[in-house]
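For reference, the structure discussed in these notes is given below.
The complex is shown incomplete by one protein chain, all other protein chains being positioned as in the whole.
Right, chain A next:
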Amino acid sequence: MTTLVRAEGVHKRYGTLDVLKGIDLELAEGEVLALIGPSGSGKSTFLRCVNHLERIDAGRLYFRDRLIGYEERGGKAYELPDRAIAAQRVDIGMVFQRFNLFPHMTALENVMMAPVMVKKEPKAEVRERAHALLARVGLADKAHSRPDQLSGGQQQRVAIARALAMRPGLMLFDEPTSALDPELVGEVLDVMRDLVRADGMTMIIVTHEMGFAREVCDTIVFMDDGVVVESGPPASVLGDPRHERTRAFLSKVL
């Protein structure tokens, strides 16, 4: 199996606050990884580093063996220009806690925008694919609705379709169900589950849904205070945690 994401000693600082204190992590193609931990543990920050929404201060972060946000020449890292960073992100889809759909576009336009704008794909082809994707997330009849006419669960499903329209090799989910009413969580998790089962999509999911993580994920990574405390298959991390901090956290959320 090829390695898709590799983190080596990733550090991130906000002023004097160390948010990430050396994260080492590997993600194979087709693997589904859940990042769990208390709020403020740095899991969302790490996820945002993977597509360079946050720049890292130390360490190395690779996607498909290429440094993210930088270029290495002669042992030195050079910052990449805006255009090159944008090109790196094309292959990485992201779904946000607060959906972040574009409110001035319909659901269909949201899904079509990036493939047409960024990849310059023919509009007719993209439209067909966008309709298929909306149908796949169960929103075929909402193609011409605007985000404010959709429920939170529907908006998040459009956001997933929007990310998938770019045919990404990796999907990042930043607490995708945390902003949803409890009865709407299931419809979003169903779509994510289908992505794993039907497409074998590689995913990193920051989540508090322990049941879902146990069922779908290959690896659970427990983070606390900017470090990886424990990682492994769900059965061991969730079922038989070795560290006291993991146990304390799980006793509160399970």
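What we mean here is this: contacts are C-beta pairs under 8 Å (C-beta built on N, C-alpha and C of every residue); 3 or more make two chains touch, one makes a residue touch a chain; residues count from 1.
To be clear about the criterion, contacts and distances are computed from a predicted model.
Per the UniProt record, the chain missing from the shown structure is "Polar amino acid transport system permease protein", taken from the list "Zinc carboxypeptidase", "Proteasome subunit alpha", "Polar amino acid transport system permease protein" or "ABC-type dipeptide transporter". Contact with the undisplayed chain is limited, among A:89, A:142 or A:157, to A:89. Among the residues A:3, A:100 or A:151, only A:100 touches the chain that is left out of the figure. From the options A:51, A:177, A:231 or A:246, the residue with contact to the chain not on display is A:51.
Of the listed residues A:163, A:204, A:221 or A:237, the one in contact with the hidden chain in the full complex is A:163.
The residue from A:19, A:35, A:61 or A:114 that touches the chain not shown here is A:114.
Mapped onto chain A, the footprint of the missing chain covers residues 51, 53, 82-83, 86-87, 89-90, 92-94, 96, 98, 100-104, 113-114, 117-119, 159, 162-163, 166, 172.
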